[in-house]
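One protein chain omitted, others in place.
Here is chain A:
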């Protein structure tokens, strides 16, 4: 049992009792939504370190996201897509996939919930739809393989599937992908995240590499503006990288367990780290799940020009 050093951040009380599949900061407050393999979705208020709400689902919850401060969406291994309303503690089913649903995102641009599932489809849902799964589903889009990760930015949707496929959609025309790509990494895609500036996305693989891609394929757009980003690996480390300068800016001290998820708060001041064994080595004994929220110092994330070594902190 290794103790994380104090700079690891504040550990949240009442963490989930089984693996954390994802955690997200709200866009509007310092609420953190956490989905877990213990079949629950939890809402934490980070500032008070308290558990604000808890929803029990029929199976492991594989992903969650906010809609607004009062509601969010969760998906999981019971194949269902749910909307959860925090204050009231109520939930309703927007619809279902045929196999576990791995990812969920909410598109403010389209006003739709987008889910990706191991049934090889991406489905779009209208959360305002009349009751009944039939009415809420807006569309279903077949993917070449099981969906492993999704990311939205603006009107773009990036879908990463098994077999290293990447489909890029324009939400306004989902009839077919805008681009069909193959991951340039040689190993299984782990995660995809779009750049906040909407120019591209980062793709990581189980090998431990991250590829930076751009939507626009023209030469001019390439090699520009990667920005800084954080990655967390099964080694328990969180790294902050400067994409432009291609340097690692910071590495936080090692966390007790694999980094299952990361989320920056809306102002970038906080970073929530889910330290939770991600089953990369199968069933084995592991450290208990923990959620850390740390302050992000500017110095840790500000890009540094080349050649200057980092002063020892």
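Convention: contacts are C-beta pairs under 8 Å (C-beta built on N, C-alpha and C of every residue); 3 or more make two chains touch, one makes a residue touch a chain; residues count from 1.
Throughout what follows, contacts and distances are computed from a predicted model.
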Chain not present in the shown complex, as UniProt names it (candidates "65-kDa microtubule-associated protein 3", "Aldehyde dehydrogenase", "F-actin-capping protein subunit alpha" or "DNA-directed RNA polymerase subunit"): "65-kDa microtubule-associated protein 3"
Full-complex contact with the absent chain, from A:25, A:44, A:66 or A:118: A:118
Candidate in contact with the missing chain, chosen from A:180, A:246, A:266 or A:302: A:246
Listed residues A:111, A:163 or A:196, member touching the removed chain: A:163
Contacts of chain A with the absent chain, listed as residue ranges: 19, 21, 37, 60, 62, 77, 100, 102, 118, 146, 148, 162-164, 182-190, 204-212, 222-223, 231, 233-237, 239, 241, 246-248, 251, 253, 258, 278-283, 306, 309-310, 312-313
